[in-house]
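Heads up, one of the protein chains got dropped from this complex, but the rest are sitting where they should.
Per-chain numbering from 1; labels A, B and C assigned in written order.
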Amino acid sequence: MTLRLKKILLLMTPLAIALSFATAPVQAADTDLSLSDQGIQTSADGGLLEALMFYACAGVTLACGFAICLSKNIVRMAVYLFGTLAAVALMYFLLLANFIGVIQLIVYAGGTLILLIFGVMLTSKSPWAKFEVKRSELIAAGIVCALFAGMLLFVVVNAEWPLETDAVVVGSSMTQFGTGLLTDYLVPFEAISVLLLVVMIGAAYMARQE
Amino acid sequence: MTQFSVPWKQSPPLEYRGPARGIVALARMVYTMATPIVSRFPGPILLGAIVGGTLLVWAHWMLFGWVETIAASDVNGAAQSVWGQTLTTAEIGAYLDSHSIVASGILKYLLWPLQLELLRDLVGLGAIFGLFNLIPVYAIWWERKVAGRIQSRMGPMRVGGWHGWAQSFADGVKLVGKEDLVPEQADAMLFRVAPYLAFVPSLLAFLCLPLGSYWVFRNVDVALIFIIAMVGVEVVGVIVAGWASNNKWSVYGAMREACQMVSYEIPMTTVLLIPIMTAGTLNMVQIGDMQTGGWFSWNAFHNPFTFIAFITYYIASLANCKRAPFDLPESESELVAGFHTEYSGFRWALFFFAEYAAMFVVSALAVTLFLGAWHTPIPATWAFEEDSIVKIFLNGVLFSSPFWFIFKCFIFIYIQLWIRWTLPRIRIDQVLYSCVQVMFPIACVALVGHAVWMVLLDGTVVSDIIRWILGLLTAAVTFGFLSVAAFGYRNGRQMVGYLAVKQLPGA
Amino acid sequence: MFEIGLTHYLVVATLLFVMGIFVMITKRNAIGILIGVEMVLNGANINLVAFNRYNGMSNIDGQIVSLFVIVLAAAEAALAVAICMNFYKNLNTVDVDHGDTLAG
Partner (left out) sequence: MADTIAPTNPADASAPRQADVRTEEMLVNMGPQHPSTHGVLRVVLRTDGEMVLESVPHIGYLHRCAEKIGENVAPYQYVPYTDRMDYLAGMNNNQAFALAVEKLTGLEVPERAQYIRVMFAELNRIASHLVAIGTYGLDMGAFTPFLYCFREREMLLDLFESACGARLTYSYITVGGVTDDLPDNFVDVCSEFLDYFEPKVDDYNNLLSYNHIFVKRTGGVGVISAEDAIRFGLTGPVLRGSGVKFDLRKAKPYEIYDRFNFDVPVGLPGGTGEIPRGVVVGDCWSRYYVRVKEMIESVKIIRQCLRDIPAADEKEGVCHKKCKTVKLPDDEVYLEIENPRGQLGFYVKGDGSAIPARVKARGPSFCNLCVLEYAGKNCLLADIPAIIGSMDVVMGEVDR
């Protein structure tokens, strides 16, 4: 009959997530009202809020990623992957890439992840399928990855990136997307469409039972 | 001498502990206070709620409108604080005085807090959370009343006095107090998390859902896809719930849900491209604002293909929020309760909140994209001339207000309930057949047809008169369908026999 | 610390990328490896979008490329799951260590 504190805390999670999403980039003072009426964020200069938001997203991303590394249960891995994907989508919102964020949610979280879970359920003998990995192998992989990570981080932190921090958006990013896909990127766009068709047929053919 | 004792009389009185105690005490207090009043004056209370809500809408519209106007008129380059405050009370008062608005002395203090971004966000979040909770609570009560009416009985009548208005609240209190069971063989962590994975996305969908032109929490330029994504992501929670229960029936429910949801997203998204093409934007507010001017400017009556698209969308949306006749994931007679077989208490309630909220969201999408969002069917030319505050108020309420939006949404929710309590459930192969071989081709044809229509007929050729004629034609077709349905309903046998029954040779 | 810049995002992307590689190395389940691949792709995608954001956003090349990456990842996942199922059909397991036979 007790309603534990944990439950209350869990109940607060949607609120917290909602709040963090809602208070994403706070609009700057010189916001062009006509643009903001169209729902276009022109710049993210939110200071403290943006920072908090970023750390929350990064924390969830990395925590879920780490949990995937440690987890032995394949369905749990898929759920953690969902956490990673959702947090990365939030990060795209922070980066003013709304469309990519939404596509990430709809294609990755709504489509690919479900496909993975389907794959898990169709191929696992028991629901608790686990695969043992040798400890030595784990340690070796950890060392290699740590070295690799160290090297990459060294480069990332110390490199001089050419930056233009003043974000300038002309019109909606959606308009840019549409124009881009049908002009500059028409060839890759069509190539990818054909590829998708081929993949669809190929996947159906391969999964079919002879 | 042994005495016969009644076991249930020996159990100690029900005791709630922890936060549940507070919730139950509060509920009990509100209930005892409200019941006599509500059952004595149901009519005045309903009327008062409507009038009060209308006034609230109007006040919101006026006050925020003023703040926006003041802020726009006074871009003095002042640095905005974290709170988003730019104007002082004096500046607001000066503006109000210059426009000779009455009661500016009090108004300036009322208006000042409205410009604080964070405060507005918090209030908005609270409002959305409240709406998100109230809609399922009300919809569940309503569903039971509708079901009762359809089945020639009364539905809930006890709790709260007037037509059992407090039934859902009582259920909620009961569910909070119920024991939270986790099956021994279940994956406890995933089992506990799964309801939230279903619950949170449908809450997030409300963040981008405009109830009116200014009534949107975050006006995002990709709001439409965001909402579709949120409705789609809900499936993860359901799959995880089914799998983590470690119950074969639950796994069946989860797999059916995944199968159905993923397939029906294709025709649904395809037909949603049609209003997007018409409007040229993914912004829900803009799509809604474009449909002003009367019922013939609504997207559904734009041309015949949009109307087909609207019907197709509505059927696909039934499948997408697992309502009958597509309620296979939780079909009682086949899968016991499907994916939520093992759930009880609060977690079980979360699934229902998610489902009913999803019902509202898909209805809201239908209304926003096809049926004029928050606009009335009354042609805009009939509006009053805005020469007095009463007429401004009436125009606001009659021609574009959240009430129209919610009213239309609840009409669609009512149709969902009506279908649920009338039709049997279809089979999984028929679900997939109707998706892939019926709905998807129809959606594609409607899409191509609409594209051709737009290229050939929109813009230069089509004048307002032709749009009127087209709208009337579409309305006539709609009316024809409805009257056929009504006729079939009244003289059911002949009509149904004519449509569905074949006279056999020699019979 | 509270001024979020490009480097912050790059660090997160790097860590996600390396974790993906770790998952690919250590997991034996074919679908686990697929999950690792998705993590790597996500890490790369954060890079693309972040560079786009911090280079003025006057064009959105980075975002378009990341869109292509997402689409390709979906296609790749579909195919990979099909391959996994074929693998399972032939060898009755999804343990990739058993895939070293040419018998098929």
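By definition in this document, contacts are C-beta pairs under 8 Å (C-beta built on N, C-alpha and C of every residue); 3 or more make two chains touch, one makes a residue touch a chain.
Since we're looking at a predicted model, the values are computed, not measured.
Chemist: Which residue among B:142, B:162, B:295 or B:421 touches the omitted chain?
Modeler: Residue touching the absent chain, from the options given: B:421.
Chemist: Thinking of the whole complex, not just what is shown, which of B:324, B:349, B:365 or B:397 touches the missing chain?
Modeler: Missing-chain contact among the listed residues: B:324.
Chemist: Decide which residue listed in B:89, B:151 or B:185 touches the omitted chain of the complex.
Modeler: B:151
Chemist: By the contact definition given up top, give the residues of subunit B that touch the hidden chain.
Modeler: Against the missing chain, subunit B presents residues 147, 150-153, 248-249, 252, 256, 324-325, 327-328, 331-334, 336, 421-430, 433, 437, 492-493, 496-497, 500-504, 506-507.
Keep this in mind: only the chains that are shown with their structure count from here on.
Chemist: Testing understanding: with touching defined as stated, what is the shape of the graph linking the protein chains, line, ring, star, complete or other?
Modeler: Line.
Chemist: Quick one: which chain's Cα centre is the longest way from subunit B's?
Modeler: C
Chemist: Please work out the Cα centroid separation of subunit A and subunit B, and write it as a whole number of Å.
Modeler: A distance of 28 Å separates the two centres.
Chemist: Measuring from the mean C-alpha position of subunit A to the mean C-alpha position of subunit C, what distance in angstrom results?
Modeler: Centre-to-centre distance between subunit A and subunit C: 11 Å.
Chemist: For subunit B versus subunit C, what separation do you get between their C-alpha means, in angstrom?
Modeler: Subunit B and subunit C have C-alpha centres separated by 36 Å.
Chemist: So which stretches of subunit C touch two or more other chains?
Modeler: none
Chemist: Two or more other chains in contact with one residue: find those residues in subunit A.
Modeler: 47-48, 99, 103, 111, 118, 173
Chemist: How about subunit C: which of its residues touch subunit A in the complex?
Modeler: Answer in residue numbers: 1-12, 14-23, 25-32, 34-36, 38-39, 42, 45-46, 49-61, 63-64, 66-68, 70-79, 81-86, 88-89, 93-95.
Chemist: State the interface residues of subunit B toward subunit A in the complex, per the touch definition above.
Modeler: For subunit B paired with subunit A, touching residues are 15-20, 23, 68, 72, 75, 77-80, 82, 84, 86, 117-118, 121, 124-125, 128-129, 176-177, 179-180, 187, 189-190, 192-193, 196-197, 199-200, 203-204, 207, 217-223, 225-226, 228-230, 232-233, 235-236, 239-240, 243-244, 246, 251, 255, 258, 262, 265, 281-283, 285-286, 346.
Chemist: Report the residues of subunit A in contact with subunit C in the complex, numbered from low to high.
Modeler: So the residues of subunit A in touch with subunit C come to 47-48, 50-51, 54, 58, 61-62, 65-66, 68-69, 74, 77-78, 81, 84-85, 88, 91-92, 94-97, 99-100, 103-104, 107-108, 111-112, 115-116, 118-120, 122-125, 129, 131-133, 137-138, 141-142, 144-145, 148-149, 152-153, 156-157, 161-170, 173, 176-177, 180-181, 185, 188, 192, 195-196, 199-200, 202-204, 206-207, 209.
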